[in-house]
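Here the complex is missing a single protein chain, while all its other protein chains stay put.
Chain IDs A and B follow the sequence of writing; residue 1 opens each chain.
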Amino acid sequence: MDENKTVPMIQAKDLTVGYGDVVVLENLNFSIERGEVFVIIGGSGCGKSTILKHLIGLYEPMKGDILIKGESIVKADWEEKRRLMKSFGVLYQAGALFSALTIAENIALPMEEYTKYSEKEIMQHVNEKLKLVGLQGAGPKMPSELSGGMKKRAALARAMALDPEILFFDEPSTSLDPVTAAMLDRLILDLRDRLGTTMVIVTHDLDSIYAISDRVIMLDKEAKTIVARGKPSELRKSNPPPAVKEFLERAGLSRKMD
Amino acid sequence: MSISLFMSENKDKVGENGASGKFELHEPQIRPAVEYVGETSIHLWKDSINILAIIGEIAEAVWYAMKNPRKVRWRETLYYMDVCGADALPISCMICFLMGLILGFQASLQMHKFGTDLYVADLVGLSVVKELGPMMVAMICAGRAGSAFAAEISTMKVSEEIDAMVTMGFQPSRFLIIPKLLALVMVMPVLTIFGNVVGIIGGMTVGVYSLGIPIITYFNRTALIVTPRFFTEGLIKSAVFAVLIAAVGCLRGFEAKNDTHGVGAAATSAVVSGIFLVIIADTLMTYLFSRF
Partner (left out) sequence: MIEANKYKLGLFVISGISLLILVLFLLGIADAFKPTVEFVTLFDESVQGLEIGAPIKFRGVTIGKVSNITVRPSDNLVRVDMEAELSAIDVGGQEKLSVITRKAEFFYKMEKEVEKGLRCRLDLAGITGMKYVEMNYFDPVKCPMPDVIPPKGVRYIPATPSFLRGLSSNITTALARVANINFDEISTELVSSLKSINAVFKDPKVNGLIQKMDTITTQLEITSVNINKVMTESNLKEISDEVKKSLNSINELSKNLQKQVEEAKLAETTASARGTLDDTKQAVKSFSEVSAELSDTLKKLDEALDSFTELVNNIDEDPSSVFRGKQTKPTEF
């Protein structure tokens, strides 16, 4: 455990990502500490979702390495990858619940696969997770019967099924009304405080950025790299490059209008 | 291994999109035409590699499933057996019956000229059992099951369910392909049995009502000509077709573009390539069976 404290939770080294021959982002270097809420921001198409998929080991980078708790997920074979993946949960943009299974079955699936819990124990855990995200009694429903916000919460419950050390969020507040989005933000902070989970969030929702982030990195489409990093409030106060300023100010304007 | 296969495929698609913008075919120039041929050849080559890769992956998944039968998602398998098998029975029987009827009718017109009416039984029996039964059932299953598999998997891809599956530590091939493949391999030969019998009955209907061959004569002739070997050959063909249809359906689903249009394209492509592969495989197997 002591060793884990010193090693950053996630570390990207000279990471270059892209599709085919097209480079999207080049030479990224950043690290994410244990218990941190790390936010990746940037305009549309800058590759922030792409970088997230690289972090969770879905895509193979063109160059560089990604270390999860000091172990490379890039060079890992399937079994090692599987072991690493067990330690994190991912909340996808649209929830990505298996539409063929009920909510309860969705949440139970990772437990069936990885734990030796009996069916009764699994049901107990499922209900616990559902309660955590405020979806008591939704277990027997099919994903299609739930609203967008409920789906997202159910997906969060599934992401947390194995009590992961890291939670990845891909644009959690997209397609949510402000109330639900705020509730999700509170939930994230609450989880971090209670369980010490490391959170990696990709978003362009400024409210969330200011409300929950410990540290942000901003990616830019043109520069193909990180154009700013630090606490969002500090970032705004310091003299950021124009693109960063624009990104952070536009929301500021709208807020002033309130 | 599986992840990289599917994901790198995804990347290729995006790259191709960027490249294909260059083509403007309204100018009658040789260069674009040549480039188009080149592009198509590369695509075809990649496609063949992908099909081989997915067959390899399926083989691995099947091997894993045989070693760990308890890990197979039997509930899904049964579901697909029901949907692709039992539900396809009426349409398969109907098409095979009509096929036998048409074949018998066409044959009777020609055979009657030579006074070889009874040979209608040979023609219908052999063509249905060796070729048309397995083939018709394969066509129906390519249309019903192959497209459904492709649409299902591509939809799952669009909604990131596949990604979720991978990050939850499930191999999509084991999780998604095996139940579909197993189900189709188990039900298509059964459908073919029905199709064969019904097809022969179709030919018999023509023989008995149009040519006036006594039903028992027609039956005996068919039983004499159609040997258990031929019947089994047809069923083996059918099982191979099932593997191809399921595999290509899943492959097209996995390589679909990440949008709603991609789902439709994947379903169409699954049917077209499914039928194409079935015919190629049929040619090969017909040749092989004639050798041994």
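Observations, loosely collected:
As a working rule, contacts are C-beta pairs under 8 Å (C-beta built on N, C-alpha and C of every residue); 3 or more make two chains touch, one makes a residue touch a chain.
Computed from a predicted model, the values in this text were never measured in an experiment.
Only one residue in the set B:89, B:102, B:239 or B:265 touches the chain that does not appear here, and it is B:89. Only one of B:130, B:144 or B:157 touches the absent chain when the whole complex is considered: B:130. Of the candidate positions B:48, B:116 or B:260, contact with the unshown chain belongs to B:116.
The chain not displayed touches subunit B at residues 75-76, 78-79, 81-83, 85-86, 89, 114-116, 119, 122-123, 126-127, 130, 186-187, 190-191, 193-194, 196-197, 223-228, 231, 235.
Keep this in mind: only the chains that are shown with their structure count from here on.
Once the centre of each chain is set as its mean CA position, subunit A and subunit B turn out to be 40 Å apart.
Listed in rising order, the residues of subunit A touching subunit B in the complex are 18-22, 53, 56-60, 78, 81-82, 85-86, 88-90, 92-100, 109-110, 113-114, 170. Taken together, the subunit B residues at the contact with subunit A in this complex read 1-4, 7-8, 10-12, 14-16, 18, 76, 156, 159-161, 163-171.
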